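Every protein chain except one is present and positioned as in the full complex.
Going by the order they are written in, the chains are A and B; count residues from 1 in each one.
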Amino acid sequence: MGFRNLIGRRLLQVIPIVVFATFVVFSLLHFVPGDPALALAGDYATKERIEEINRLYGFDRPLIVQYGVWLWHVVKGDLGISLLSSSSVFDLILQRMPNTILIAAYALIIAMIVGVSLGVLAATRVGSRLDAAITSVASLGVALPSFWLAILLVVALSLNLHLFPATGARSFIDDPAGAIRHATLPALALSTAVIAELARQVRSALIEVLSSQYVRTLRAKGLGPIAILWKHGLRNISVTLLTLVGLLVNRLLSGAVVIEAVFAIPGAGSLVAYSAINKDFPVVQGVVLVFVIMIIVINLLVDILGALLDPRVVQE
Amino acid sequence: MSIEAIIATPRAVPARRSLWRLMLGDVRAVLSIGYLGLLLVVSIFAAKIAPYSPVDQNVAELLMPPSAAHWLGTDDLGRDVLSRLISGAPNSLYASTFAVSVALALGVPVGLVIGFVGGWLDEIVSRFIDALLSFPPIVLAIAVTGVLGIGLTNAMLSVGIVFAPVLARLVRAQTLIVKQAVYVDAARAFGASTSQIIIRHIVPNAIQPIIVQVTLMLAIALLAEASLSFLALGVQPPQASWGGMLARAYNYIEIAPAQMYAPGFAILLTALAFNGLGESMRVALDPTMKRR
Partner (left out) sequence: MNDQDRKDQNSAVWFDRRELIKGTIAAAGALALPGATRAQESPRRGGRLRLAIPYNPAALDPMTGRNLPDLDTLYAVFDALIDFVPDTLELKPGLAKSWSFTDPKTLVLELVDGVTFHDGTPFNAEAVKFNLDRYKNDPRSNVKADMGTVESVEVMARNQVAVKLNRPNAGLPAILTNRIGLIVSPKSIQDKGGNVDRTPVGTGPFKFVSWEDNSRIVLNRNETYWREGLPYLDGIDIRIINELNTAVRAVVAGEADLAINLQAPQKVIADRSPNVIATAKPSLVLYGAFLNYGRPPLDDVRVRQALNYAINRDEINKIAGAGLGQVSSAILPKEHWASDPSTQNFYTYDPEKAKKLLAEAGHPNGLEIESIGWPDQLAMQRQEVVISQLARVGIRVKLSALAPQQAMQAFMMEKKAAMFLSPASSYPDPSQAYEVLFGATALRNAGGIELPGFRELLDETMASQDQAARKQAFVKLQRFVVEQAMQLVQYISPAVAVFSPKVQNFRESMISVPKLTEVWLKA
C-alpha cells in the first residue's frame, strides 16, 4: 500500500536529515572563537590548567574526529556529558523536555480551540463586521512580539493581580494543577501567533470549500448549513489543518526558547540557548538531535493522519 | 504534489497592471504603505528629526515618565526615549531588509536551480533544507550568531541564513509547477535555450508568491531581531534598536513598566504594516481571492 511506502520513505529520510542537522550545529559551535577549556576552568583559570583541560577532553583533535566520536556514542545510546555541569545530557533532556512540551502542547491546544473557532466564525460570516474584526485581530496576533506580550501578561496578571505565578514550572506528574497554573501565562503568550495563523488559514481554506461548486450543490439539495459545515467543510480542510499544525509545532518550539527565558522555565529551550551561548557542545547537540527527531516524527504522524483522511495525499 | 504546494500556489497568473489600482483601493494597503513610507522618511532624516541625541545620558533624569521636555520620557540612562525610538528606526529597517536580502540571495538561486535541475541534486539539497528547517529557527540563529559574533549585522545575517531554506523551498515548489506548465514546453518546442526559459518564463512566474512572502518575512525578521537582542545577542551599545530597547526595558518592569510600551508598539506597528502590505499584495495578485 502507498502507506507503507510513505512511512518507509520518511524513515529513510530521517537519517541524513539528522546527520546533516547535528553536523551543522557541531561545526558551527566549533567554529566559534573561544576555548571551552576556559569555561571549564572558570575562576581558577591559569594557562597550565587550560592546557591540561584541553588534553583531558580531547579538544585538540580535528573536528571530523570529534564529530565522529560523538556520533558513534549516539548510535550506542550515549548522548555524552555536559561540559559545564557534568551531568548526563540524556538526564538533562529528560528533566527539561517535559516542561517545554507542556507549554508547547498547552499552547497548541489553546491555539487550536481558539484559532479554529475564530476561523470558522469568520468564514461563516464572510464580509460581516465580525469577520473584519477577527481578521484584524489575527493580523495583530501575527505581528505581536510574543515575549512582549509575555511581559505584558506578567505585569498585568501576575505582578499586579497575582492570578498566576510569574515564574517557574511544576512537574506535571507530581502536581498537575500547579503545573497547569505555571504553564498558563507562558502558553498564552506562545499561542497568540499560532492562533492568528490558524484563524487566517482556517478562514481562507473554509471559505474556499464553502464557496465551491460541490457545496453549492449540496445547499441546493437542501442540506442544512450546520451539516454542511461539519460533514464537508471541516472534513475537507482537515488535511490542510493537519499539515499546518506540523509546520506550527516547529514554530512553537522556537518561540518556547524566548518565552522560557521570560518566565524562568527550566525547559529544553532555555537549556539549548544557555548551552549554545556557553559552548556546551554535548548539550546543544543532544537537544538539537531530540528536537529534530521530534519534529520529523510529528510531521510523519501528520502525514499519516492526512493520508488516512484523504488518500489522495499518498501519491506524492 | 504535496499539500503544501497546493496551498502555496495561486490559481492563476494575473496581469500586473491592475495591481496598483487594486491596492490603492484597499484601505489596509494604503495605511501600510503610508506608515512604511513615513518610517522610511524618519529613518533617512533621523538625525535631524530627533529632538535630542540618542546617546546623551543624563543622570539626573533617569526613568522619567513622559513630559513636555521628553514626550516619551527617559530611559535608564536618562536618554530621551523618543529620540532613541527615532534613531532606532533606521537600525530596525536595516535589520529587517538586510536579513531578508540575505535570505533572498541565498534561497532564491538555490531553489531555482534544484527545482529546475531536479534529480539527485534536488534530493540531497532538499534533505539538507529539511534538516535546517527541522530545528527551531532561533536555535540555529543562536548558533550562527555564536560563530559570527555578537552584533546587529551578524545577528541579522544569521536570521537571513535561517530564512533562506524557507525561500528556497518555496521557489523550488514554484519552479516545479511552472516547469510543468504548458508554455515551457511550447518555448522549448520553439527552440528556446535553458537559460532563456529560466529567465523569461520561470522567474517572473515563480517570483510572484515570493514577493508576498518577502514582505511577511520582513515582519518576522523584525521580531527575530527583537528576540535575539532580548537574549543579549543583538545590538551593541550605544546604538539604539527597538529590540534592544525592549530587552533593556525588561529589567525595569517592576520599577518603570512604561519603558516597555514605546519600543513594543514601534515593533508591533511596523510588523503590522509589513504584514498588511503583504496581505494586500497577496489579495491583489490573486483575482480568485476577491472575497477574502
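To be clear about the criterion, a residue touches a chain if its C-beta (ideal position, glycine included) is under 8 Å from a C-beta of that chain, and two chains touch if they have at least 3 such contacts.
Worth saying up front: this structure is predicted, and the values here are computed from it rather than measured.
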| item | value |
| --- | --- |
| Candidate in contact with the missing chain, chosen from A:Leu84, A:Ala105 or A:Leu305 | A:Leu84 |
| Contact residue for the chain not shown (choose from B:Leu77, B:Leu106, B:Ala181 or B:Ile207) | B:Leu77 |
| Sole residue of B:Ile49, B:Ile150, B:Ala181 or B:Ala258 that reaches the chain not shown, by the stated touch rule | B:Ile150 |
| Where the missing chain touches subunit A, by residue | 32-36, 38-49, 52, 56, 82, 84-87, 91-92, 95-96, 158-159, 162, 165-168, 261, 263-264, 266, 270-271, 274, 277-279 |
| Missing-chain contacts mapped onto subunit B | 55, 57, 59, 62, 76-78, 146, 149-151, 232-233, 236-238, 247-248, 250-255 |
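In the analysis below, only the chains that are shown with their structure count from here on.
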| item | value |
| --- | --- |
| Footprint of subunit B on subunit A - complex, ascending | 13, 16-18, 20-21, 24-25, 28-29, 31-33, 126-127, 139-140, 142-148, 151-152, 154-155, 159, 204-205, 207, 211, 239-240, 243, 250-251, 253-258, 261-262, 269, 272-273, 276-277, 279, 284, 287-288, 291-292, 295-296, 306, 313, 316 |
| Interfacial residue positions of subunit B with respect to subunit A in the complex | 1-4, 7, 127-128, 130-140, 142-144, 146-147, 149, 219, 223, 226-227, 230-233, 246, 250, 253-254, 257, 260, 264, 267-268, 271-272, 274-276, 279, 289, 291-292 |
